[in-house]
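Okay, so here's the structure we're looking at.
Here the complex is missing a single protein chain, while all its other protein chains stay put.
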Amino acid sequence: MSQDEQTPGPGLSELRERLAQFAVDREWGPYHTPKNLVSALSVEASELLEIFQWLTPEQAANIMADPKDAFRVRDEVADVLAYLLQLCTVLGIDPLTALAAKIERNEERFPLP
Amino acid sequence: MSQDEQTPGPGLSELRERLAQFAVDREWGPYHTPKNLVSALSVEASELLEIFQWLTPEQAANIMADPKDAFRVRDEVADVLAYLLQLCTVLGIDPLTALAAKIERNEERFPLP
Amino acid sequence: MSQDEQTPGPGLSELRERLAQFAVDREWGPYHTPKNLVSALSVEASELLEIFQWLTPEQAANIMADPKDAFRVRDEVADVLAYLLQLCTVLGIDPLTALAAKIERNEERFPLP
Partner (left out) sequence: MSQDEQTPGPGLSELRERLAQFAVDREWGPYHTPKNLVSALSVEASELLEIFQWLTPEQAANIMADPKDAFRVRDEVADVLAYLLQLCTVLGIDPLTALAAKIERNEERFPLP
């Protein structure tokens, strides 16, 4: 049993609220326009891609074995998720509801035989 | 009180498992390498950016007022989240733990006065 | 000897001027802000990446063998170059001078043994 299963960590809603409060406390509201946040999300996704760009498929598959690389990957994954959640906050989107709806559309689009 | 607060929808872990099972059922494993998934994540983030690229800041701020635009935005948000979760699955990353750690680092990096 | 060597095609400056005139004729100036053009450039680069995202390295290396794929790749390469040139126009940058300077910096950064 992993540690997460024993003691559940912070939930998505709680982290989303912390991110929102973090931005309010620093008066970042004027910068957090939808257009800026969606650019930042795209830039962070590319920073994640940058880690992998020159790796062979085999090197990419083993990236988490190196603690320094693993830290970078987790750090960029967190940045992508952070901007995605902040974008959802300013646009009034519930990301989990959006994803559940998309999975249902994909189940119709790619039916099992 | 929103509907989400009354009846909580699917959680992140449940959606992540559905996505993993979806890929297993369709035998997409060979395509879901870290390098491919991180590329797909980056491409989906750009598709979200594409919706906003020619809009003025004002038009961007009002994008959810149009049902068709709102659908597109939610659809691309879901795609970004889906590939992020699938990447986390193949790399063995817990995205919420990664985000919580990042928020803590950011609180040290951008201290309040 | 290829056809290009016999009869040189349009030069970069000429194409850049055609793109600038094209935008003027259609009154696209208000949309062609630096921020919008750099977003569009990034989106087009991702559309090029999208063509390759699920391919194996071998499939990617042979992509130009299929006329339909080759057309898509050339079309997206053209879009990336078009937005790059239009960005250079609005910012007053000479892309060839910028590239020559960068190559010189790289020759210092990565010296030959």
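Structural remarks
Residue numbering begins at 1 within each chain, and the chains themselves are lettered A, B and C in the order written.
Operating definition for what follows: a residue touches a chain if its C-beta (ideal position, glycine included) is under 8 Å from a C-beta of that chain, and two chains touch if they have at least 3 such contacts.
Just so it is clear, the model here is predicted, and its values are computed rather than measured.
Although one chain is not shown, part of subunit B still touches it, namely residues 35, 39, 42, 46, 57. Residues of subunit A in contact with the chain left out of this view: 31, 36, 39-40, 42-43, 45-47, 49-50, 52-54. Mapped onto subunit C, the footprint of the missing chain covers residues 4, 9-12, 15, 18-19, 22, 25-26, 33-35, 38-39, 41-42, 44-46, 48-49, 51-52, 55, 57, 60-61, 63-64, 73-75, 77-82, 84, 87-88, 91-103, 106-107, 110, 112.
Throughout what follows, only the chains that are shown with their structure count from here on.
We define each chain's centre as the mean of its Cα atoms; on that basis subunit A and subunit C are separated by 30 Å. The centroid of the Cα atoms in subunit A and the matching centroid in subunit B are 5 Å apart. Counting partners per residue, subunit B has 39, 42, 45-46, 49, 52 as the residues that reach two or more other chains.
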